[in-house]
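The complex appears here minus one protein chain, its other protein chains still in place.
Let's look at chain A:
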Amino acid sequence: MALTGLDIFKLTPKKNCKDCGFPTCLAFSMKVAAGAMEIEKCPHMSEAALEKLSEATAPLMKTIKIGKGDNEYALGGETVLFRHEKTFVNRNRFAVIFSDSMGEEVIASKLENIRKVNYIRIGEKMQVEIAALKCTGNKEAYLNLIKRVKESGVALTYMLICEDAAILKDALELVKEDHPIVYGATKDNYEAMVSIVKGTKLPLGLKAGNLQELYELVEKVQDLEYKELLLAVEGASIKETFKNVVQMRRTALKEQDRKFGYPSVVFVNELSGNDKFMEIALASLFTLKYGSIVVLEDIDFAKALPLFALRQNVYTDPQRPMRVEPDVYGVNGADDNAPVLVTVDFALTYFIVAGEVERSKAPVWLAIPDAGGYSVLTAWAAGKFGGSSITKFIKESGIADKTKSRKLIIPGLVAVLKGEIEDELPGWEIIVGPEEAMHLPKFLKELQISTAAVNA
């Protein structure tokens, strides 16, 4: 809720001394509320009043940093409920659950999966970011689990899931340099939990059985002056959990109640009842709808390929679609004999095509004209990728100086452009390539063979 003139007046000394240039504190306060005057202009505001004011103008959702160094991630900080209203800013992160009651085989297997499922998609890293380490009550077993995971050397941020403050204290000693999440403050233990993290700024996860309880818990923890928080409602049904996560985000961003203005944790592993594909469906749901940390049972490529790609899409800034710089790019040591392949500057298309060309090992010049950052068909339908724009680019790019080859390969989806380009580029052989980039390695190999045969 934006502060009214009256709210601000209540915070002034009410001296009516005129030092701010206004006849009364009330007049001054009205101006500040209207955004026409800075609160600093009153030299007599108390510290407490200034703090209260800065609170009221603070972002509706806090940004919480987890992890350290290469494994540091920001969560929260969102300002809109729908990405088209501006953009989403801090992507959700995925966690894999470990528990101190799991056997060594299971732990080793999960760690190996996390290590394996680590790749680049359109220039961004795709990997599980968090190891969620759950304590079942046995201190020794828990400390061993933490050591085991840390010593594995797999790049991870840690979430310590433990409600026993005494165990937690010792556990923290093992990983506090890594700025882990401390998860498990409840209405019963929050004082002890807060005293452990006080002064460290470690992110503290609060959990409750329902929204009302969670709300009250946030109030209590905030009263203890701790605000590096993550929130979760545990034990609820899928439907209740969905409602809770949506309500938390809407309460912060629409109702402007900052008590729920913190990132969320969703234990999708517990909601999916050991059903891998249900886990994928639910993880997709909470990637789209306000989950900040999504906890999975395990990771493999079948899960990662859709989920990481979906996340990448959801968190793309609508104002800045992913594009690559129009240019000519040499692949596989392209030399003065290499043919030319043309595609669009849409980052997704470029990385797919470049990836397939790299796989083929064939030296190729990739010509990327300005196509508005659109996919092949979109650009073509929008008039941004056609005979004239392609031929103009080929002529102006100086590619004819970089290679003696006069073979120009065009995307199969725009085969119709062949004649037009032929007319505009005399001396060039226009070859219609496959519609799908995944057929490029085979296609380029056959091209190499037939070219060599001709030259032989």
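Heads up, the rule we're going with is that a residue touches a chain if its C-beta (ideal position, glycine included) is under 8 Å from a C-beta of that chain, and two chains touch if they have at least 3 such contacts; residues count from 1.
Basically, contacts and distances are computed from a predicted model.
Protein name for the hidden chain, per its UniProt entry and selected from "Efflux RND transporter periplasmic adaptor subunit", "Benzoyl-CoA reductase subunit B", "Acetyl-CoA decarbonylase/synthase delta subunit" or "Alpha-hydroxy-acid oxidizing protein": "Acetyl-CoA decarbonylase/synthase delta subunit". Which of A:3, A:282 or A:338 touches the hidden chain is settled by the complete complex: it is A:282. Within the full complex, the residue among A:72, A:300, A:336 or A:446 touching the omitted chain is A:300. Of the candidate positions A:111, A:145, A:348 or A:444, contact with the unshown chain belongs to A:348.
Remark: the residues of chain A touching the chain excluded from display are 82-84, 116, 121, 211-212, 214-216, 219, 237-239, 242-243, 246-247, 250-251, 254-255, 275, 277-278, 280-282, 284-285, 287-289, 300-303, 305-307, 309-310, 312-314, 316, 318, 348, 352, 375, 381, 436-438.
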